[in-house]
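Dropping a structure here in structure tokens format, bear with me for questions.
A single protein chain has been removed from this complex, and every other one stays in its place.
The block that comes next holds subunit A.
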Amino acid sequence: MNFDWQTAWDSVPQLLQGLLIALQATALGYVLALVLGLAFALARRSHQAWLRLPVAFFVEFVRSTPLLVQLFFLFFVLPTVGLELSPMWTGAIGLGVHYATYTSEVYRSGIDGVPAGQWEAATALSLPRRRTWTRIILPQAIPRVVPALGNYAISMFKDTPQLTVITVAEMLSVVKALGSQNFQYLELITMAGLLYLVAALLIAWPVRIAERRYRKENA
């Protein structure tokens, strides 16, 4: 079997377009996962059972079912209830909600890692609960989980090929489209693999820096 360098090289511009779309979906989905994950974590610490229990159920449910099924659900079911979203937004929401269930666990471990004495000191000063969260607990909980949160950005990016099933034109769907014309899958997939690698390493870079800094601070 020969590797056709010309085909491989010619496919790069279109693959890059697919990569850009994958990165876009990752960025949107990740912001959603960060915000929603924190909301889930806080809801699960709420004193209000009506808030805590449904959220706990929802998080368990989403975490225990495949992302692919959730993407299908959003793609086919939302329009039937009148919610028409672009494939990109559907994909970003699917990724974001799915990963929010992971990030909420990360936030939770960060929150649990804040010593009980901090809560007790806040109580001893009669600080309002809200203020205790925003100025005392979260500022201590979040920095230590930044590396763990960052790792989910890499995982999420690696899940973007699943968006091909809901017609997002990310890189894998570009491979399929080109391959169905020239059948040179070896070249296409090799190039796509290389681009995934480079992009994943670029995302991992700041995460590793954060990890190292955190380790140094706690040395």
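The rule is short, and it goes like this: a residue touches a chain if its C-beta (ideal position, glycine included) is under 8 Å from a C-beta of that chain, and two chains touch if they have at least 3 such contacts; residues count from 1.
As a working rule, contacts and distances are computed from a predicted model.
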Going by UniProt, what is the name of the one chain that was not included in the view, given "Polar amino acid transport system ATP-binding protein", "Urea ABC transporter membrane protein", "Carbon-monoxide dehydrogenase small subunit" or "Paraquat-inducible protein A"?
"Polar amino acid transport system ATP-binding protein"
Which of A:23, A:39, A:78 or A:127 touches the missing chain? It is A:127
Touch with the missing chain holds, among A:7, A:118 or A:190, for A:118
Of the residues in subunit A, which ones touch the absent chain?
47, 115, 117-118, 120-121, 123-129, 131, 135-136, 139-140
